[in-house]
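Every protein chain but one is kept in place in this view of the complex.
Let's look at chain A:
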């Protein structure tokens, strides 16, 4: 029991792991202000003349430690929103990356072998 552990962490204001856009986002009608109200402050924001872009991130990490092995699963998604005159012109979800880490502690392995 003492050699087992698990952890779960999520960072982000919007769930993107199903790679589906939030229902309220409609290209050509949704306003930037609505996005701020529904999702909240974006991670990244840039304005240039009458165009603006918002970036939201969703990062999820699962960690399991079992005896001498640790397994770490990471998933990261990014929602890009582009506005023209404050109206949504483009909405896209990108899978930013994923990670799988498995590590066996060689020192503990040696100790158990002895």
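FYI, contacts are C-beta pairs under 8 Å (C-beta built on N, C-alpha and C of every residue); 3 or more make two chains touch, one makes a residue touch a chain; residues count from 1.
The rule we apply is simple: contacts and distances are computed from a predicted model.
Asks: Can you tell which of "Monovalent cation/H(+) antiporter subunit G", "Glycosyltransferase", "Monosaccharide ABC transporter ATP-binding protein (CUT2 family)" or "Lipoprotein SmpA/OmlA domain-containing protein" UniProt lists for the chain that's not drawn?
Replies: The chain we cannot see is recorded in UniProt as "Lipoprotein SmpA/OmlA domain-containing protein".
Asks: Which of these, A:10, A:26, A:51 or A:95, touches the one chain of the complex that we don't see?
Replies: Among A:10, A:26, A:51 or A:95, only A:10 touches the chain that is not shown.
Asks: So that we can see where the missing chain sits, which residues of chain A does it touch?
Replies: These residues of chain A touch the chain that is not shown: 1-2, 4-13, 32-33, 36, 40-43, 45, 47, 52, 59, 61, 63, 65, 72, 86.
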